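Here the complex is missing one protein chain, while the rest keep their positions.
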Amino acid sequence: MIDILLQGVLLGGYYALLAVGLAFLYSIMGIINLAHGSFAVLAAYLVLAMTDSLGINVWLAVLAVLPIMAVIGALVDRLIFEPVQKGGQLLSVLATFGLSVVIDNLIFQIWGANTRTLANALGDLAWASWEIGGLWVGKVSVYILLAAVGLLTGLTLLIARTPLGRAIRATATDPDTAGLVGVDARRARTIASALAFVAIGVAGAALGMRTTFTPYAGVTQLLFAFQAAVIGGSTSVRGTLFGGITLGLAQTLGATIHTQGFLIGGHLVFFAALFLRLQFGTLRLPKLRRAAA
Amino acid sequence: MSLSSSLSNLSTETSPMAQATTAPYRVRRWTPRAKITVLLFAVAVAALALAPAVTGAAFMDRAVALFVYILLAVTWNALAGYAGQVSVGQQGFFGLGAYVTIRLSDAGLPVFPSLVVAALVVGAIALPVSFVMLRLREGEFAIGMWVLATLFHLLVNLDPLIQGETGVSLIALNAVPAETRNLVIYLMALVSAVAVISAMFLLLRSRIGAALQAIRDDEAAAHSVGVNVVRTKQVIFVFAAFGAALAGALWLAGNVSFQPKAYFSVQWMAYTIFMVIVGGIGTFEGAILGAVVFFLLETFLGGYGVWYLLVLGASAIVMALGFPQGIWGYLSSRHGLSLVMVGRHLEAPETEKSGKGSGWSADG
Partner (left out) sequence: MSVLEISDLTARHGLLSAVKGVSFSVAPGEVVALVGANGAGKSTLLRSIAGAHQDQGGTVTLKGEDLTGCDAHKRVQRGLALVPEGRKLFSQMNVWENLCLGAQVGRSGDWTPERVFDVFDNLNKRRYSACTHLSGGEQQAVAIGRALVSNPDVIMLDEVSLGLSPAIVDRVYAVLPELRASGTGVIVVEQDLGRAMSVADRVICMLEGEIVLQGRADSLSREEIIGAYFGLPPGAQGSEDHANPAMGAMT
């Protein structure tokens, strides 16, 4: 039983990592990026391409992919998020969904239908584990959990404490007034988008290291990210970690009950969280976390 | 006379001519062109109904696909374009429609009625679901529906009858001779498409249509003047679920085998969204036009597989960015083109003779 809980928490670390980019982008722009999962999978394929074809060390490959993701994030902001936002929510949902279809099929076209993983590139580490009181804990899972905590804390501090963070928050609340105070609102939101995509890149690398992926895995990743974000209910460090871990626990527990229970458990907890939230009034993801929280 | 009293007169569907002597303004609900369109539509339907006499099974097979697309496009357009709730989870109802058909048929219900009953059952399921889901907004609603669709998928997989992803066939269909089967399915699909289009037409011309118009313009304002926003959206939500389920049931009838993965696939949403965006979201004619465009593209380009899907996704982005009003929206804004009247034209007495409504229009 303790083993199950432990596995659930570690899995939750991955979900928290996955949720960061989605929740961050939503809190800054009010856009729910339906191509979120597809971009995470794209990042995994990019890392794979570097390690496989170029023979680069996997960690270096991840470091190289992150700036690529940042550039993609900036481009997506200028080409899609920015123009689409003027047309309202309807268009942003439609455009990002179209984007996910494009990315998924592009990945399929380039890398084919085979199931891939980064585990081979990790070598022994992929299977390495620590023994703690008779339980075996995979090193990769622990690293992913630590990465989630690190990324969330870093992003929170960046937003709460730095001039760039203030500029991003000002832009998120009122881009017009931000301009009157000397903030380049366009630049701030493009940087925010780039940051969100770096987080997506980290999540994609984590996906590839802990399990396998296929060109159409983005759909599932999007749903997991969204569920973790909604269960967590906020973009604060605690909220996102809580959401991810709750989802992870629900799935792990569900899996012990029934072979299909892994996903069903997650979905049910998601709807339960949604229902509770509707009952208690705070039915939306908060637009922006408070600086002091 | 005030606008609201004119509108309330209208709801009784009396001829506008009867009010002309008392009201300085009057409301047109029909134009000559709209009457001709309805007439042409009736002729086309009659022709399609008689078509099997001269065409073969291949024609009927493809036509069923077109009718299924029309069902999906028209009902999703009602939900996203008119009620403003962009769902990315209608494949859940599509799959449920097929699944419930199999269950009903397995329970002994004759196979053809079970197609329609299945859609009604799914519509009934959608009602309680709407209470929770419609409280979500925008992107949250979109993904929430998506999660719901995957939950339906997983729950259906739990049913031993379905045998997991292996799936099962609508065996009862095999008892019907192939020729009869094709004809009945074709006619049922035709009738379903016509019925859903007509229902949409009547819905938009009813009080609900006016309420939808008000909600789309300003939800808070609509609420404050007494429009029951939640009830109106629920009606559309159930209508859309029914339409998707009917589409799923008919698709099953055309293809016989039920594999959950294929029916609960988000691909259906990609297709539907493409149809409605290209045709013109929030326009009555646009959804139908989009379904026809998609059907033609698929017929001629479907063989290109992944590239075809890439083009679909890319066109959804390009349309959303550059032409959010779609083909029909573009035509009607440029040329004042409107074939049917789903709204109301309010006309000042001086302009009553002119064909196009000058002044105030609540069309589409």
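Per-chain residue numbering starts at 1, and chain names A and B are given in the order in which the chains are listed.
We take it that contacts are C-beta pairs under 8 Å (C-beta built on N, C-alpha and C of every residue); 3 or more make two chains touch, one makes a residue touch a chain.
Not measured: the values here are computed from a predicted model.
A.B. asks: Relative to the complete complex, which of the depicted chains are touched by the chain excluded from display?
C.D. replies: Checking the complete complex, the chain left out touches A.
A.B. asks: Thinking of the whole complex, not just what is shown, which of A:Val9, A:Ala185, A:Ala217 or A:Ala250 touches the missing chain?
C.D. replies: Checking the options A:Val9, A:Ala185, A:Ala217 or A:Ala250, the one contacting the hidden chain is A:Ala185.
A.B. asks: Decide which residue listed in A:Asn57, A:Thr173 or A:Thr259 touches the omitted chain of the complex.
C.D. replies: Considering the complete complex, A:Thr173 is the one touching the chain left out.
A.B. asks: Provide the residue numbers of chain A that touch the chain removed from this figure.
C.D. replies: 163, 166-167, 169-170, 173-174, 176-185, 288, 290-292
One rule holds in what follows: only the chains that are shown with their structure count from here on.
A.B. asks: In their complex, what parts of chain B are in touch with chain A?
C.D. replies: Touching chain A: residues 80, 84, 86, 88, 132, 135-140, 142-144, 146-148, 150-151, 154-155, 157-158, 266, 269-270, 273, 277, 281, 306-307, 309-310, 312-317, 320-321, 324 of chain B.
A.B. asks: Would you mind writing out the residues of chain A in touch with chain B in their complex?
C.D. replies: 26, 31-32, 34, 80, 83-84, 87, 89-95, 97-102, 105-106, 108-109, 219, 222-223, 226-227, 230, 258, 260, 263-264, 267-268, 270-271, 274-275, 278, 283-285
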